[in-house]
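A single protein chain has been removed from this complex, and every other one stays in its place.
Per-chain residue numbering starts at 1, and chain names A, B and C are given in the order in which the chains are listed.
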Amino acid sequence: MLEAFLLLAAALLAVGLYGALSQQSVVMVMMGLELMLNAVMVAAAAVWFHTSPHSADGQLLVLAAMLAMAVEMAMGFAVTIAIFRARDVDVTDSAGDLRG
Amino acid sequence: MDSFWPALALFAVASAGVLGLYGAAALLSVGEPLVREPYMGGSPVSEHAVSRFHVRWYAVTLLFIAFDMEMVFMYPWVLVVAEKGMHAVGEMFGFLAVLVAAVVYAWREGAFRWT
Amino acid sequence: MAEWTVFVVCAVAAVAAGAAVFRVDSMARATFALLASFVFTAVPVLLLDLAYLGVLIVLMMTMEMVVMAVFMIMFMMNPAGLMPMTMVHNTKGALAISIAVFCVLAAGALLVPWPRESAPPPADPTLQLGEAIMGDDMLVMMVAGLVLFATMVSGVVLATGRGRYDRYGDDLRGRPDDPIRGGVGR
């Protein structure tokens, strides 16, 4: 059963990676990152249950992934707002372009 | 250990109720659906509503996303606070005080106002 | 057997919904496909006896994805997907990398001899989590508090276009020049 959960996590991570690599818009890139963190949560929960249920480390890893997701979202949106306000773009390719 | 089968069953019951209403309406209602422009108080509709929409409270969303992560820790904390004693209360409310300080800062900057 | 069925259905649905995020044109549909993916992955977590974490995923992800929808609609040029347009680069390379990563991870998942724990899981995993947060792993919460504080302050700094000095004037003595009065204060 652990293998099945890890396969699910691997599939979610791959889908998220595809999105994060291929999308141009900052918000869509963030959605890819969220899917990858989702995969981390599933994997951490499954590994906790099957290999080390006596310690809470697996559960804490799920919480850490959730926290990372929230911070990533809040900061991602804040930076996007700041860039958008200054430059009127929300596309990663243009944000890397340093000329104003 | 919790059983979530009742939750699944209740979801089935609730969905069946909603589908039943739609089914009854399909049997009882009169005529084909009428396709009409959205109600605009009589004004002609000049564009789709589902276009870019600037919310004026975007700063609140950022604060909320950060602050609500605190609940992730507070719910399990509830189970141990009586046993761990005053030290646990101090830890949690110290943590909360830090976040409230950020809320006060945001208030002072006017982040809760529509801009 | 019933659990296995639920797992397979939810796992397939989670991956399908995750893939739909990058396939649909409508940004609203993309966001809610991502929410569906999260809800479907919460069910396998519930199957692992992690009642708290599973329900927490539904709770937190619903709120986060609705906020995500707000920003998707604000920033995307074509939020309803009414005009077909794509905003992607290097799809082939991304696809190749993703498939390669999946193959490596799947091989790892299947081939690595994972250690097995024969001890049963704790009676109440939520209690275990609470004891860890308040006991040995207190550092996690302390770090989280500081990180969240930093996130909130820097989020306000970056996101608000009009701070204190814009509202009150340079000497901070004028009346705030707000389009709409707030509920508390001046």
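The rule we apply is simple: a residue touches a chain if its C-beta (ideal position, glycine included) is under 8 Å from a C-beta of that chain, and two chains touch if they have at least 3 such contacts.
Following the convention adopted for this analysis, contacts and distances are computed from a predicted model.
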Which of "Cytochrome C oxidase subunit IV family protein", "NADH dehydrogenase", "Recombination protein RecR" or "Protocatechuate-alpha chain" matches, in UniProt, the chain that is not displayed: "NADH dehydrogenase"
Displayed chains contacted by the hidden chain, counting the whole assembly: B, C
Subunit B, residues in touch with the chain not shown (by the definition above): 1-7, 9-11, 13-15, 17-18, 21-22, 24-25, 28-41, 48-50, 53, 55-57, 60-61, 63-64, 67-68, 71, 74-75, 78-79, 81-82, 85-86, 88-89, 92-93, 96, 100, 103, 106-107, 112-114
Touch list for subunit C against the chain that is not drawn: 2-3, 26, 28-29, 32, 35, 46-47, 49, 51-52, 55-56, 58-59, 62-63, 65-66, 69-70, 80, 82, 124, 126, 180-185
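Just so we're on the same page, only the chains that are shown with their structure count from here on.
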Interchain centroid distance [CA atoms averaged], subunit B/subunit C, Å: 14
Between subunit B and subunit A, distance of the C-alpha-averaged centres to the nearest whole Å: 21
Residue numbers of subunit A (touch at least two other chains): 63, 66-67, 70-71, 73-74, 77-78, 81
Contacts with two or more other chains, residues of subunit B listed in rising order: 58, 61-62, 65-66, 68-69, 72-73
Subunit A to subunit C touching residues, read off their complex: 2-19, 21-28, 30-32, 34-35, 38, 41-42, 45-57, 59-60, 62-64, 66-67, 69-71, 73-75, 77-82, 84-85, 90-91, 93
Touching residues on subunit A, where the partner in the complex is subunit B: 63, 66-67, 70-71, 73-74, 77-78, 81
Parts of subunit C lying in touch with subunit A, wherever the complex brings them together: 7, 11, 14-15, 18-19, 21-22, 30-31, 34, 37-38, 41, 44-45, 48-50, 53, 56-57, 60, 64, 67-68, 71-72, 75-76, 87-91, 93-95, 97-99, 101-102, 105-106, 108-110, 114-117, 119-122, 125, 128-129, 131-133, 137, 140, 144, 147-148, 151-152, 154-155, 158-159, 161
